[in-house]
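Beneath this line is the structure, given in structure tokens, with notes to follow.
One protein chain omitted, others in place.
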Amino acid sequence: MLALELVEVVVAWLGAALVVLSDGRRGVALGIALYAAGLASTLLADPLAAAALALAGLVSAGLRLRDGHRGWGTLPPGSTPRLLLCVVSGVLAAYAGASLLEGPGPAPARVAILLGGALGVARLLSTTRREAALAAATLMTLAVGGAEAAIGASQVAATVVLAAAIAAMLLGLLPAAEGEPGGA
Amino acid sequence: MGPELALGFPAAGAVLAAALRRRPALALLCGGLLGVAGALALGLLWLPPAQTSFLGLGLPAAPRALLIFSALALTLVVALAPAGADRVGLLAAGLAGSAGLVAVAAAPDVLAVAVVIALLAAGHAALPGGRPFAVRMRGPGLAVALVLAGVLLQHGGDAPAFARLSALALVLALVAAAGLVPFLPELDPEEPAPASPVAWTGFFGPALAIAMVARIQPTVGPDGAPVYGALLVGLGVLNLAWGTLGAWLAEGDVAAWRYSFLADWGLALVGLGIVVPDGYAAAYLVLASVLLVRFPLYLWARPVLVGRAAGAMGPANVLLAAALAGAAPFAGFSIRLLLLRAATTVYWPLALVLGLGMLVWLAHSLRLARTLGAPRGRAAVGVVLALGFSLLLGVAPALMLALGGL
Amino acid sequence: MPPGIQVALPAAVLGAAALLVWFAGAAGLRVGRPLAATSAWIALAALCLLWLPRRGIAELAGPNLIPGARLLFRLDAVSFAFGLCVLVPAALLLTFQRRGWRESGAAALTVAAALLAVLADGILSTSLFWGSAATLLLVQLRADHERATEVFWPALLAGWLALVWAGVALEVTSGTAVYTAVPVTAMTSATFLLIAAAAALGSGLVPWRPWTAEMWDRPRLYGGSLAVAVLFPIGFYLLVRAYAADGGRWPSAWLNVLLGVLGVVIALMSALRAQAAPTRREFLSEGLPGLGGYALLAFAVGTPIGISAGVTTLLVAAGLAALLPLLPEGPESRSAPLLLALVAGAPPAATFAARALVLMAGFEAGEGWGFLAVAAVVAWLLGFAGAARAGHLPARPRGAEAAGSAAGAGLAAVALLAGGALLGQVVSRVSVPATAEVLSGAPGAIGGGGVAVLTTAGGWAAVALGLPLLVLVLLPILVSRRSLPAATADAPEPPLRLPWTGIAAGVGARLSGLSVPEQYRSLVNPRAVEAAMGRGQPLLWAVLLLALAVAVNR
Partner (left out) sequence: MPWEDLGAHLLALLIYPGGLAALALGLAAEIGAAWALVPERGGLAEAARGTLRALRLQPMNLAPLAAWAWVLALAAASQLAAPFNRVPPAERNSLVAAAALLGATWLAWSWGWGRRAASPPLVLAVQACWLLAVLLPSLGPGNLRPQALGAVVLGGQVPLKLACGVLYLACLPALLMLLPESAPQGPPGAVARPRTPEEAGFGVLRVLLWMPACGLFTSLFFPSADDALGLLRFLVVTAGAAAVAIAVAANLTRRPAGVTRLLYLRLALPFAGFSVLVAALTVVFIH
């Protein structure tokens, strides 16, 4: 049981780390898909939410594959700090989610949510590439949906999870190319 | 299903306006009609039967009133946009924003607000502009992460430290979402108005802030309340000082305008932080004046700001300067009255600090008013309307407060 | 009709006239000046008719300004006296000064706002109309020329903020800022100091050159002179009402002393500047600040005679505020030396009688007040010297337009000259009732029954001595064919050189020269901090979050 939980968390971490470490469309897309899968698997207690988030992650990952830089672009030159960030964040998230926080939801879900939030925002703040920023935003949206599902207390939690899932997909719809400014 | 309609109409309007971009007249007509329908749906929400929602959405009175003001501001800036402005773009962006704001206001909890912020910010950052998407997403992205952290800490345990850290994260999220100091986004003077951070802070920010506060304040708890209040007041004073001094000393007029928004926001944050009814009312009026006066005026100042027209200082500009400086009988009067009363009630030295900030305020108002040039035609009508709104906020604040259920 | 609606009648007449002027002007009908002037005279008549026959207090309650604070108006002896202080000079200026139709409409509206400020019963209500009048004046001033507005606006706005703060402080401590309803315990020294600061800034009661004097540096006088005329009394109105709000006294005796000393210092400094003025216009610019110092001293004395003297001085100052900008500045202005003596306070003019009454109040109060009175007499002496010199000065600085109206100046001068003889009437009908309104158990302290002003310290036989003097002074002026000596081209040396001339400039230069040492600039560089913020530096935000997290958990 513990091993399974460990696998779920590692998959989520791997996905989030891939989003941080990849500059290519494939790496980013795989990262989103893995993170969504990992997160969903930690939320199986609420199957509807888990399914919604997993589906949203997969769709968003699929949409991300359509544009942006070709290839995987994983671990490009000079990505040692990013790698370090992923490792440290992973350890800290695991410690905080499993030991410091008593809620919401089960420990693996907390760790996965923390990973999505922390690595997503770290990526967002450190990149200037649009597809990477979109992927990071998707990651955070999925994490927010996960948090809502983990709390579950709110009567409209299902609506919010659904909204998060839709938001993740809509973020995937946004193109990776920057638009040209015009007008006043 | 009132809230759903209030959300759906502007969203549909935005989509239609964007789709019919190549036929501006039709785009404006369709977008405008759907926008008006959305505003009407919002207005109808004052009648209890219209408030039922099958999605379980609810729109509290204060955010609802600010949404109406946003709709009014949008109507003003689109209908009276200066020549050369992309009115269809403004309408589409504005309607999308309005839909997002309705969603934020109707969001059942703060996590839902975070989701909408992410979407709204991505939509805004995707608009063609001078700065890259990723850079424009940073502030709102951090806000989403902070909301997430805040909520996790809220449910993280009973230790008071969690409550305090949660309050800290949520307040910072609010400030980051509005794009204020210390999360001030980069400013590109050449950037089109709809995509600029000024539009975000001046148009999306007010309703967003009031809606977030409505969701955050009840959840902070007794341990987090002091942190919540003190931090909002502290950041408010910081923004007030940064904004007033910045607007005074800034090299460019666009930057001066942006700083002037910060100064307004400073007052609003202080009002929200002083958790007494007067403070909240003052913040509400400040944000209403940002929507109805400062933001439209900024857009009408764009031709001078981008160098397509010359600045001027006629009587109308001086009157505008007085309105922007917060002089009586304009909006500044009631705002200052309420804010100073709230500050004196809670901790009088705060009133002294606010008073000093308000005094420095007037240094930049003449400079800003000059950038309105010599308003003619549509711009002149707009200036008169903005002054009218400011006067209304100044001499009949009770009416505006009643709209917000205050 | 709500009860007490008549209180708003005079202001309503002016407001309606403003709208009429603008509509008529827009329609091409240029009737601005006569209409605005007529409305001011009608408003003045209406005010007198409302108060003088029955002397019944009338109150009007308006809507809520903010939750818990209503808009209130009150016509009583105090507001009547200050209404006169606003309307008399306004009516004269609107009648005799040249204005376009737009300016006339704005001026009428400004006078209405200023009048409402002194009819308002409550600090918050006063602050609304005072601020509105200042805003309207700013627009008129800037529309003409920006000179002096850089002093006017900050002073007015600072004063206004201080007043608003004082008002809300009273609201918080006692639940009301209505002058007649504030509990005695609520008016603390701190709150009073805020009111005093508002009064000082709003009426230009400062030792350095105030905005009321700076207005005279403008190329055209019509805008600035109206600003001075209508705003000058409002600060004093606050100080007088503060007596009512605190049960007939100010919160602490040292506040009386503080303001008394300030009044004397203002009078002395103003007189020093006046005797060293390079032009006649600059001498005249010190006329009102000097008299303001006297009025402040009188109000600070705090006795029934002191307050009556203060109100009387303000009524005289109102006449002076109209006379000064109307003095002819052309080559034909041969009556200048006579008018200058009138301004300086030569008997039997009202400018003399008012000063004498203030000094008598000081001597009567005894203790240290007598010394302050003696110091004020020295200021008076300097004023005489300045007036004598001013007759030999060029009328105005280069580039300034000639102002003035012989008819207007004549009317105001005769009124001021006759004012000495009428002082008994003014004191008994206006000043003493106003004093009785704010001081419980007042007066009886001033005798003379309208024909003289008799106090325990001394008297002024207004009719018995003032009237013969008036006739004897006017007779030679009317019969003489002699023209008075014209001004010389270059200004004669002042009797006293101002010791601080050049010091201000030096200090300013030093201050502007101050800068952060090179090696520390990186520590205080907001631009760099802002750039880091703008770029969304993760490190900056992480450090910030960490610091705040530690701070909130200490």
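Residue numbering begins at 1 within each chain, and the chains themselves are lettered A, B and C in the order written.
Just so it is clear, contacts are C-beta pairs under 8 Å (C-beta built on N, C-alpha and C of every residue); 3 or more make two chains touch, one makes a residue touch a chain.
The structure displayed is predicted, hence computed values, not measured ones.
With respect to the full assembly, the chain omitted from this view is in touch with C. Residue C:His392 is the one among C:Arg70, C:His392, C:Arg429 or C:Arg535 that touches the chain missing from this view. Only one of C:Thr456, C:Asn525 or C:Asn553 touches the chain withheld from this view, namely C:Thr456.
Annotation: of C:Ala199, C:Leu284 or C:Ala356, C:Ala356 touches the absent chain (contact as defined above). When the missing chain is restored to the complex, the residue among C:Val264, C:Leu382 or C:Ile446 that touches it is C:Leu382. For chain C, the residues touching the absent chain in the complete assembly are 337-338, 340-341, 344-348, 352, 355-356, 359-360, 363-367, 370-371, 373-374, 377-378, 380-382, 384-385, 387-389, 391-392, 451-452, 454, 456-461, 463-465, 467-469, 472-473, 475-477, 479-482, 484-485, 488, 492, 495-496.
Assume only the chains that are shown with their structure count from here on.
More C-beta pairs touch across one of A-C and A-B than the other; that pair is A-B. Chain B and chain C have Cα centroids lying 40 Å from one another. Spacing of chain A relative to chain C, judged by their CA centroids, is 68 angstrom. Shown for chain C are the residues in touch with two or more other chains, namely 536, 541.
Chain contacts: chain B has residues 135, 138, 142 touching two or more partner chains. On the chain C side of its complex with chain B, the touching residues are 63-67, 69, 102, 124, 127-132, 134-135, 138-140, 142-143, 146, 153-154, 157-158, 160-162, 164-165, 167-169, 171-172, 526, 530, 533-536, 540-541, 544-545, 548-549, 552-553. Chain B meets chain C in the complex at residues 135, 138-139, 142, 161, 164-165, 167-168, 172, 181-187, 227, 231, 242, 246, 277-278, 281, 313-315, 318-319, 322, 325, 327-330, 333-334, 336-338, 340-341, 344-345, 348, 351, 355, 358-359, 362, 395-398, 401.
The residues of chain A lying in touch with chain C in their complex are 122, 125-126.
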